[in-house]
Structure formats: structure tokens, C-alpha cells
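Rest of the complex left out; these chains stay put.
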Amino acid sequence: KPSADSSANSSGSSNASASAKKPKIVFVSNGVDPFWVICQAGVEQGGKDFNADASMIMPAEGLADQKRILEDLITKGTAGVAVSPIDPANQTEILNKVAEYSKLVTADSDAPDSKRLVYIGMSNYEAGRMAAQLMKEALPNGGDVMIFVGRLEQDNAKLRRQGFIDELIGRTPDPTRFDPPTANPSGNGYQVLGTLTDQFDRAKAKANVEDTLSKHPNIAGMIGLFAYNPPAILEALKQSGKAGKVQVIGFDENDATLKGIQDGIVLGTVVQNPYEYGYQAVKVLTEVLAGKTNVIPANKYIEVPARKIRKDTVDQFWDELKKRLGK
Amino acid sequence: MAGDASNCLLEVRGITKEFPGVRALRGVNLHLRRGEVLAVIGENGAGKSTLMKILAGVQQPDSGEVRVDGNKVTLEKVGDALDLGIALIHQELNLAGNLDAAANIFLGREFRKGPFLDRRTQHEKARAFLEAVGLDIDPATLVSTLTIGRQQLVEIAKALSVNARVLIMDEPTSSLSAKETENLFQVIGDLKKRGVSVVYISHRLSEVKAVADRVSVLRDGENAGELGRDAITHDAMVRLMVGRELSQFYQHKPHEPGECVLEVNRLRTPIHPEKEINFQLRAGEIVALAGLVGAGRTELLLTLFGVTPATGGEMRIDGKAHNPMSPRDAIAYGLALVPEDRKLQGLLLEMGVRENISLASLNRDQRRGFLNFDQELELSAEMIQKMRIKTPNDRQFAQFLSGGNQQKVVLGKWLAMRPKVLLLDEPTRGIDVGAKSEIYGLMEELAADGVAILFVSSDMEEVLGMSDRTLVMHEGRLTGELARSELSEEAIMHLATGGETKSVAN
Amino acid sequence: MNPMKKILGISGLLLFVVIVTAMAADSFTTAYNIENLIRRTALFGILSIGVAFVIITGGIDLSIGSIVCLVGCGLPWMLAVKGWSLPVALLIIGVVVVGLGLIHGLLITKLRLQPFVVTLCALLLYRGLARGLTGDQTVGFGTNFTGLRTLATYKIPLIGGFGVPVPCVILVVVAVIAAIFLNRTIYGRYLLALGNNEQATRFSGINTDRMTVLAYVISAVLAGLGGMLFVLDVNSAQPVDFGNFYELYAIAAAVLGGCSLRGGEGTIVGVIIGTALMQVLRNMITLVDAIPTHIEFAVIGAVILGGVIADELVKRYAARKRAERQAHH
């Protein structure tokens, strides 16, 4: 049996007595992104508020890297682990292994089959639908829409996109549906031209928008599903003089996206609340570690709902965000 | 020696140089007068090249000093030597194959117009130097497309272009034939008249006799003596070099040729596809293949050995058709080739002497692919001893051996194969007299065992001394065949320059 | 072989891809698309020219993508986050890239470390530094610095609504200087010579170490220039993946354009054509409906490989024909 059998005492064994009383809590993201930097602020604030040694690790190289980090956390004897699993369906084993040695919660993305205590997050499918509602508001008379996203094989991307498509063309909601990347579903006067991915290469993200403008000069709307996609869209539109002419809906709270809303060239963006994911994760884990299991609801779901940010709410939202990030 | 300093241009005092496991030079002295040709000779590994590299700033001595015009100088890099007017033609080719001849000649000393290269002037000037060494090519020819002999001429042209006061030539003629050598001697004569001093290194003692004003001999990294102009004789040089008499240099006894082993009919090679070649080779016969640089001799051997497959005609070995598409095929038929360019085609420079010697014969010993270390060890020990390869041990990397010893390693590799037909391309290139006579002895021995030997040589003495029969080539064509009785320098030169065909073998 | 002959094949392939794409997608030939293509080729071309110098010396530089990242994050960080003035920022970037190139070169020449090892470590190191510097935050210009950003985004208007992107002008300037340097000055000659035979070049009295260092400095400086233009174009940089893999694209373009990794060979024109080919291929995949975008890499790989194979086969065929002709006369 690994030495990390009792998480509480092994975490104290290596450190000075001051931190010995503080439980060690780590939040493992699904990659490196500004999104997670906001979450990190929440994690750190949670650490302060609940007297925990809380930190954040972002795996840079995908699935295998996340597994490696989780293994190393078991080794390290981490008392509480929050994780955003990259491929929940296939990660049950390693997640259960973590659950064996630590208290485990999932955040941002759930792994319902694993022994995690609770899921903290929102429904990506619903968030996608919210984005579609914004798009419909921007294009009341319908039109051609292109979807931009970093990658499509991640659950959150898939669900967001599907929620967006289903709501846009007026299907009945069904999170299990999946349109292949090459599909062009249409309805309600809206036509989805396609989904372009960029593998997180920003120059490529921008090139995708540019190529779309070449190919579909009459495009009406664009949606960027990952945080950096809306800025890339805005950049390409500005350079081609089409800013304001093509309707843009964003996702997440990149500065450029928020600025776009202020300037009126983006109607709105759907934001999650990564700060709250981090904060809640630390809160739940410290309380569970202290024996207070009643923080866990019966349905094992702590919802941190997504919100739509439009021109009217953007200033207040942005101020709050800046404060949290200590800017 | 230092007495007549008034006339002494360059002086070397007490130079010592050590490599791991090897004492290359021990307290060597040398002096060079203005306008004199000093030959430096010695056995392979005696330290000649090392000494010259020190003078050229390529290597630094452990102790000792170099004086130019009586002043002590430091030669830390090549530039220092060039600034003092000392130029070296290296024993091994040192050219950039991706540049043309003119660019190589003036590398590091380009003609410029402002910050830019002045190609036109450069090509003009280069043409003059190429002409001087008797190389008739366009200065814009890429060096990598030239044969070794021609590359060597480019090297010489390059050294001439330095306008040096001291020109060191480390075996400049090892790939040159009589005509080019003749030409070179004329160039040296002109240089002498202009007051340039020349250091000349060669293992061809007849050349030394012809060109040197004085001979300085090195043995095992030490001064072994000196010969004035009148004292330069073959025997005197050999005595100083090897420390004993070496009688009977060419022990040639005419052989009784046996069955025809190799028959070549209407053979066409890729570089001279319009010319056909016919000849035969018999068991136990030693045949020389003579000709000028670029005559196509190497090319013919490479075709026989399957490196550049023939474009027409046929070859037969023991009467059976032989159409090698690779050296592997040729070896399977009992051929072996000691290639011309040992660095490029012969040696694994960063592997040991042992691995080099055993490489070709590894698969002879059937152990289901496993190496037989004992046998390998034995083989390399045998060859090192038999060929007197000078090396601290058999794990020494081939690149650290002296040129002649490298050549012996390559020879050793092929002798270990016991071939039926042995093709040798300039087998004694850069090899000292002692080793030469050993190699000749080996050739005789092999011939006596019934091995058919075809050797290319640019060394006229060697051709005259060793061959039962001589084939002469000119521009890719066999222009004639000379029996031993008809053999003479004039006869060979006549055919080699494209003269009247005598009795062509058919 | 004649270097011009070497780029014949790749030029043919580029032409072929251009024609096929133009036929398959009308939008390919719009002014807007061509401007985009030119700008992207310019940005990547600058990197490729830099690495070509290193490849010509027989070395390799894997640090390019990370230098793009370091500079791409560093510029907005200094200007927008720290609020330093532009001259200060440019000076710092200049000093840093020259310094990095020097360090690479000195480690390779003086300590005789393998270029692959040195620049691979550099790849890891600079990306880590960029992430540390910015705290893993995206840095960008927001809506400021539009004047500076015209360097990457402005198009000099020509006739017919078509404009020449500024990066293209920069590329042309860089390429012309590079080509003159490589082919018309002694230093270019020395680089080619040492790439073919380092020893022979050293024996000719040339300070080959200094020339090698120079090549790495050129590569780092052009990577830095590229990094600035990239971030000015994209407007923000994310340290974890900005410029990721760009070294491979740059090396691939240089090699496609006729640089041999054994050193001693290469032309600037070829490098630019190689870069253009990569960009047109990527553009083609987005524009042509029949190609699913997620097999983008497969298409690029297949086209390049196919092109290289075809080139080789055509050359062999031509050589055989020539030999036959000679044999018959």
C-alpha cells in the first residue's frame, strides 16, 4: 500500500508545523487557460477563507499529463483534490484511485460514474443554449452562422456547440445529440455553416475567421466557444472592416470580448463562474475534511450557473472580475 | 644550423607534441632557407603532417618555438600563419564541395567590391591559377563533381593563390599522375625563382630526388638526419627513414598467368557511356591500369565493383555472367576493392581500427548473426602486425591515425577477405617505402596464390615495377596494352595522352 | 545540383496547389483572401529565413517557436501591462534576442554542445519563462496601440481594392537583405562553406565559430521580429501555446525550399516558396468544402510528401532520358 494511505497525517509530515494543520488542497484543471487563472484566484481566496493550503495545477499536455499529475498528487498525499476531468468516461479508474486516498470533487466538467463526492459547475449544454439565445437576439431575422472552437473532442466544447445549434435552429433540447463537425444543420431561418477548430493556435484561430470571410462574404453571425475565440473573431473583423457588420456572440470573459460588448460590436457573452468553481471546491473540500458532510447536496450537484453578459451588465461584471484578480 | 641565419626564413626549435597515447613529435628542429625546396620525409606516423599543421596554425605544440625571420612567432590559428605568409596544402583534401573551384581557391581571401563579392575578378584570377597547375576546367565548376585527382589540383591552386613566402605541400601528388606531377615541379621551379620556399612531403622518393634541394628525415617523431643536394639517393633516404637497408624494393618476378578469371566485353560506364571497354584478367596476374588524372580508371573499377552499375556490355567471372548492382553482389563473386578515397569510401573514422578491419568479413563467420569477438580480435591483431599499422591499440579511432596507417587499415580489411579478384585504386597512396614494399610483397603473395590483381596507380615507378601487364586509359577508353617487355615511361605516356593504339586486348 | 533546379519542383507544387484551390473555391482569388495569404506567408517566412541560416551551417534551431512566444508575450506585457515606452520595449527585445542567439551560438561553438540539445533546452526554457513572466495570463494590446499594430495589420492600398500588407513589405526587405548577404557577401559564402566542410573552412583561415554564432543570432533575431509581428497581428498572446510548433513549420518550409539539413545548401527564394506552400495548403483546407477540416494535417502531409516524391521521380526520369540520349549519339 502506498504510504499516502492517510492523507491527513502525511500532508503534515513533510511540512513545517504551521502548515501542518492546514489541509492540502489542489485543483487540477484540464489545461492552461486564462479561464483557470480566474479559477485560481477563487482557489486561493478559498484557501485563505477556509484556512487551507490550496493551490492550482494546470496540465499543459492533455490527458496523459493530467493522469500523471493526479498520480503525483496521490504520492504527495494531498488531502483534497478538485479536478476538471478531460475525458470523464475513460478516467473513472484514476479518479477512483484519487478518491481512495483523498477527498475528490469534480468541477467544470463532471465524471458521474466515478466516486467523486460532488460536481461543482454548470451545464455546458444549457450555456450553449444561452449563447444561441443571444445570437437570436442579435439576428432576429435569421442568417448564416459559423462556429469557432479550439477543439471539438472535449465534452464542454461538444455540449456547448450542441446546445447552441439545437437552440438556434429550434430543436427540442437533447444533450445526447451530436452533429458531426461537417454538418450544416439549419432551421428557423438560421443556417450553421460549419465548425472550425484551431487546436489552441491563436494565429490559426484568426486565420479561420479570415478564411470564413473569404468563403462566406455574406455571413451574418459568428460565435466563439472558447475564451480566445471571440477576440480572434473581433480582430479579424476589425482588420477587414467588418466589425459591427457581422454579429458576434462570445463565450467567457476575455478582456477583448468585454471591450467588444462595451463598444457595441458584440451583443453579449455567456460567462461561467470559474472563480466560484475554485472557491466552492475549496470550501466543500475543507468542510468535508473537517467532517461536515452535510455540505454535499443529495443530487451531488452544486450548480454555479452561467450568465449572459450584455452591454447593461458588462461594466459591473468587469469591475468585479478585476477586483478578484487583484488587478 | 641556425648559424646561417641571414638566409634562414623559417626555423623550428625543439617542437614537442603529444596526443593521448602517442608522442607525435619529440624535440624536432627544422630550418628553411629562402628560395629552397626542403623535402621532409619519414615513415607513416613519423610526425610530418603534425609538424606541418603546427607551422600552419592548425595545431599547437606542447613545447618548442617557431621563428620566422629570426623572430619568435605564435601560431594560434590558421589566420596567424597566413598573415606570416605560410600556406599549407593538407594531406587530406579540404575543400567545400558545394562551392565552385574559384570560390574554394579564394576561400577566406575573396575579391571584393565594397562589401560584395567580385565574382568576375575572382573567376579570372582563379583561371590563371588553375592553368598554372594544369587543370583545364571552368572556375565555376562545382568541386564536388571533380575527381580526387582534380580536387587535389584545386588544392594546389588554392595554396599558390596565397602568394605565400613558405608553401608547405603535404603529399600533393598522391593522386596525381606523371604529367600533373611534372607540371607541379615546373610550378615549384617558378616559385623558387621568385624566392618562395617550399616544404615538400612525399613518399615517392623519385619525386623527392627530382625536386628537393635538401632532405630532412623524421623518424618516430625525432630528427633522424639530413641530406644535402648531392647526397640525395634512394638508398640514403631509405636508410635514414627506416634505420636499415631495404634492398630489393620491387621483388617482382613475372607470373605464369592461369585461367581467365575476369572478362570484360564492350563494357559501358555511366560517365563515358559512348566508349566501350574490353579486357581480360587471369588468375595470378598483376595488371596495372595507368592513365592521367580523370582518365576513367576509378570509374572502371567502380563499375566492376557494382558501385556504379554498367550501362552496357558484359562482365564474366570464371566464365559466369557477372552483373553486379552493388558492392555486395561483387563481393559475393569474389571481388574486393580498395577504394581511392579512404576517408569517404574506406574508413569508419569514428570507430576503432579493429572494427574497421573486421567490417567486411563479419558475415563470413556463421554464428547466426552474432559477432565472434575472439575471432575479430585475432584478425585485427594479425593485420596490425602483418601490415605494421602504427597505432597505440586496436581501439584507436581511425581518424587519429596518420594517413599512411589509415591506408593500411583499409588494405587490411580487404586482405582479410581473401578475394579472387583484387581491385586496388591507388593502393600505396600516402604509404611509406617500408609499408609499400610490404604491400608489394603481399600483392606478390596473393598473386602467387592465384588471386588476380588489377591496380590503378598514378605512380609511374610502381606501375613499372609491379605489373605483369599494363592497361592504359585515356578519356574513358582503353588506348592500349603493354606487356612487361614493352613497358617504359615513354610508352605509357604516349598511350595515356591519347596516342596511337598499340595492341588493344580483345 | 543547381540550387535553382532544386526549387523548381517545389515551385511547381505550389503552382499546382494554387490552381487546384482556385478552381475548387471561387473565394480563393478574392483580394481579401490573397492579402491574408500574403500576410501569413510573410509572418512565417520571416521565421523560416532565420532558421534557414542555421540550417545552412548544418545546425538546427528548435527554439524559434519559444522565442516567438517570449517576444510575443513580452511586447504586450511591457507595453500594456507594465506601461513601458515603445523604445524601451524594443530595446529590451532587441538585446534579449541578440543575447539568446549569442548564447545558443557560443554554447554550440565554444562548448561543442549539439545544436539539437541546446535549442531543445532553449525551447523548454523560454516557454517556461514566458509563462512565469506573465503568470500564465493572456497578454494583449486590447484596443490600444493601434498605431504600432499597423505594422502587422495595415495594407498599403494598390489598385482594385487590393492592398499589400505591411508584413509583406517587411518580408521583402528581410528576404532581399538575406539573399544579398547569403549570395553576394563573403559572410554568406563562409556560411555556405562551413556548412559543407567546417574543417576546410577553418583551415582557410576563417573564424568558423564566429560565423556559426552569427547564424544563430540571425535566427533568434528574425524569430523575435516574427514574434512581434505575430502578436501585433493576433493582438494577444497566451504564453502556454503562442508559437507552439512554429519551429517545425519554419524548418519544414526551409527544407522544402531546398535547404539540406546536412548543411551547405539553401536559397532564400526557395524558403519563401516553401512557406507559401504551407500557407496555401492550410487556406485550401478551410476554403474547399470537400475537405473536412479535421484532417487538415493529413492533407498537408500527403500533399508535401506526394510533391517531394513526384519531384524526385521526375528528376530521375529526366536523368535517365538524358543518359540514354548520350549513349545513343
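Read from first to last, the chains carry the letters A, B and C; within each, the first residue is number 1.
In this section, a residue touches a chain if its C-beta (ideal position, glycine included) is under 8 Å from a C-beta of that chain, and two chains touch if they have at least 3 such contacts.
Because the structure is predicted, anything quoted here is derived from the model rather than measured.
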Subunit counts for every protein chain kind in the full complex: A x1, B x1, C x2
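Here is the rule we go by: only the chains that are shown with their structure count from here on.
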Chain contact topology (line, ring, star, complete or other): line
Chain whose Cα mean lies nearest the overall Cα mean: C
Gap in Å, rounded to a whole number, between the CA centres of chain C and chain B: 44
For chain A paired with chain B, centre-to-centre distance based on mean C-alpha positions, whole Å: 73
Junction residues of chain A, two or more chains touched: none
Shared interface positions of chain C, touching two or more other chains: none
Contacting residues of chain C [partner chain A, same complex]: 25, 27-28, 30, 32-33, 36, 40, 43, 131, 135-138, 140, 142-143, 153, 230, 233-238, 240-242, 244-245, 282-283, 286-287, 292-294
Of all residues in chain C, those that touch chain B in their complex: 180, 184-186, 189-190, 192-197, 199-207, 264-265, 323, 326-327, 329
Residue ranges of chain B in contact with chain C within the complex: 56, 58, 77-79, 81-82, 88, 90, 93-99, 103, 107-110, 112, 115-117, 268, 270, 273-274, 311-312
